[in-house]
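All protein chains of the complex are present and in place, except for one that has been dropped.
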Amino acid sequence: MRALLWLASIIAASLLAFMLGGYATDVYRKMLVWIALALSYNFLFGVAGQIAFSQFAFAGVGAYGVVILAHKLGLPFGVALAGAIALCSLLAFIVAVPSTRLEGFYLALATLAFAQLFLVVVNEGGDLTGGTGGIAGYRLPDVFGYTLRGPWYTVVLVLLVALTLHILLRLERSSFGRACRAIKDNPAVAAAMGIDVRRTKVITFTLTSTLAGLAGAAYAYVDNVINPPVFGLDNIFLLLFMIIVGGMGRPAGAMLGAVLLYLAPFVLEPIVGHAYLVLFGVLVVLAILFQPKGLIGLIDRLVDRLGPEQRA
Amino acid sequence: MDDFLELTVSAMASGCIYGLMALAYLIVLRPTSIINFAIGEWSATGAFVGVGMLSTLAWPRFEGPYILAIVAVVVVLGLLGWAVERLTVRPLIRRGAAVTSPILALLGVLVIFRESLTLIYGADPLPSPPPFGFKRIEIGAFAGASQQFFIIAVTLSLFALVWLFFERTVWGRAFEAVALNRRAAALMGINLGRVTALAFAGGAAVAGLAGLLMSPMTSAHYMMGLPLAIQGFTALVIGGVGRVEGALLGGLILAFVEQLGARYLPIPSGLTLAFPFALLILFLLLRPTGLIAPREAR
Partner (left out) sequence: MARTRFASALAFATGFLLSAAGAYAQDVIKIGVITDRVGSGKFYAEPVTRGIELGAKMINEKGGVLGKKIQLIIEDDQNKPDVSAAKARKLVDDGVIVIMSNTGSPATQQAQTVSLETKTPHLTPANSADTLTTQLDNPWFFQTGPLASIQLATLMTYTKSRGFKKVAIVRDNSALSQSFAESFRKGLDGVGIETAVEEVIPQGTTSAVANLQKVRAAKVDAILQAGILGPEMLQFFRAYQQLGMKEPILGSYNLSIPAYLTMAKDLMEGVVFVDAYDETKPEAKAFRDIYVKEYKEEPSSLPAYGWDGIHLVAQAIEKAGSLDKEKVRAAIAATTGFSGAIGAKGSSWGFRNGGRSGFDPQGAVVRLIKNNQHGPVVHSGQK
């Protein structure tokens, strides 16, 4: 039954790719990448309670990694992708080991510094990273003779979201996920329960950062262009807000938040201009004050009221 | 050697600004354990309020005396800080929410402030008139712009005042008591809510002043907050979160490393941008308590 539901959702989301017009497709694709990023960030921040500002930097490592390896150094695509992901994991691990020792917001600032360092490297990277102009003029090579273009690439993005969601759900429901939540609630108690706090934190950070890298690698072929501004600081705030507004620690909340906050500017911007960002800020403050469970919590309550018999 | 002395003045001035930002963090952080990242935007707000007071925005063609700008910044930012505490932080503390909740709420506040500034003042940088022009001043062998000397003088006086407040007044003692042990302080009859409100008002006023002092060098613009917030936080981490003098020391160290490095190290200029971040990571990992350790509970 559950497998059927997954399949149906994937097919429905993929079908959408074949029906949308050019602009809608473009927005849809970028939204899918945001959803993938929001999902992994939700696990890191919402489930495990680590506030890190490096999610986009790792997406950047994935994107730049695969493009440089495949198109600048000419490695076969599969090798390049694997290499980029491995690079992401390695870097994430190196960052995680020392910085997960830090508490609360100090981790945020340490990872923020890492994110800034990444931008400096990319901007000053000369021909290898294309400097501030980034890299363009490459294309996704054929995979086993199949050309993944147009709507079919959108399907790839749908599968990326499904894969990310699947991995994270499995993880969350395992003992590992429970350990993460326990650490978030109270690290001392978790340690007393016999949970290896450091190890759990390092694994969580490395895994979610690697998933971010995967999403970044997928993003690299959305427009076939990569450049530094996309992986900058502005976006990490938006990602954080998506989780808070959608509902911390709930994958459905993260997805809801990502969809709403990604699409909102396209609708609001022509009406209120830049003021939509003020609106986002207000929304975040209101969510934390009055609805800490986010929109998904609100929906839960609504569902409860409408049809309590439907909930097991 | 002349270069070095010139650079000393410049680094002192920058260090003072960083120190003020670190102080603004510290005033809030000590009694509440809240890292308030919004102070960057508060310093930008301070710059705009001051410039508005001094130039054509408030009253056309009116050039008010500088002290008016300073008073306006302290009062307006103090009120804003107090209001933010009342509206966002206090309800969360009262509810017993996790300490990350107010920190995240303040990130929302950060965005509200920054975007409101662009809505009110536009995205163009506003020139900010300095109180004493931009003459080159030479004091003995030290040479710098008059604004740099002004920054140093105001900062040192302010640090002296804050130090006196914490060391010599009943209120300062109350702050310290709350910082050391919230519950015990409450049992002693200290009004926690009032201390928290005062901390936010004070932190906002200090941040606002830093923005006003900086603005003649950079103009007042809506992008100025985030770099100041990061620089101030780095200074705070270097100096340690425990003591007022640590904030100033951290700021000065950061500024000297930055500017001496940019001047004398034989590496491409583009890479010197990485210094502050490298320093921040280094200190966070190797000496998370900072250089000056907090006072032990007695």
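Read from first to last, the chains carry the letters A and B; within each, the first residue is number 1.
As a working rule, a residue touches a chain if its C-beta (ideal position, glycine included) is under 8 Å from a C-beta of that chain, and two chains touch if they have at least 3 such contacts.
Please read all numbers here as calculations on a predicted model, not as lab measurements.
*Asks:* Who touches the missing chain here, B:V49, B:L226 or B:L249?
*Replies:* Of the candidates B:V49, B:L226 or B:L249, B:L226 is in touch with the missing chain.
*Asks:* With respect to the chain omitted from the figure, which of B:L87, B:A123, B:I139 or B:M188 is a touching residue?
*Replies:* Looking across B:L87, B:A123, B:I139 or B:M188, the contact with the absent chain belongs to B:A123.
*Asks:* From the list B:L156, B:A186 or B:M217, pick the residue that touches the absent chain.
*Replies:* Per the contact definition at the top, the residue touching the missing chain is B:M217.
*Asks:* Tell me where the left-out chain touches chain B, residue by residue.
*Replies:* Interface with the chain not displayed, on the chain B side: 3, 6-7, 10-11, 13-14, 17-18, 118, 123-125, 127, 134, 136, 144-145, 148, 214, 217-219, 221, 223-224, 226-228, 230-231, 255, 258-260, 262-263, 268-270, 272-273.
*Asks:* Touching the hidden chain in the full complex, which residues of chain A are there? Just list them.
*Replies:* 16, 19-28, 30, 120, 123, 131-134, 136-137, 222-225, 227-230, 259, 263, 266-267, 269, 273-274
Keep this in mind: only the chains that are shown with their structure count from here on.
*Asks:* As a quick test, compute the distance in whole Å between the mean CA positions of chain A and chain B.
*Replies:* The separation of the two C-alpha centroids amounts to 33 Å.
*Asks:* Using the touch rule from the top, collect the residues of chain A that touch chain B in their complex.
*Replies:* Against chain B, chain A makes touches at 49, 51, 98-99, 101-102, 104-106, 109-110, 112-114, 116-117, 120, 123-124, 233, 237, 240-241, 244, 274-275, 277-278, 280-285, 288-289, 292.
*Asks:* Mind pulling up the chain B residues that touch chain A in the complex?
*Replies:* 35, 37, 88, 91-92, 97, 99-101, 103-105, 107-112, 114-116, 118-119, 226, 230, 233, 237, 268, 270-271, 273-274, 277-278, 280-281, 284-285, 288
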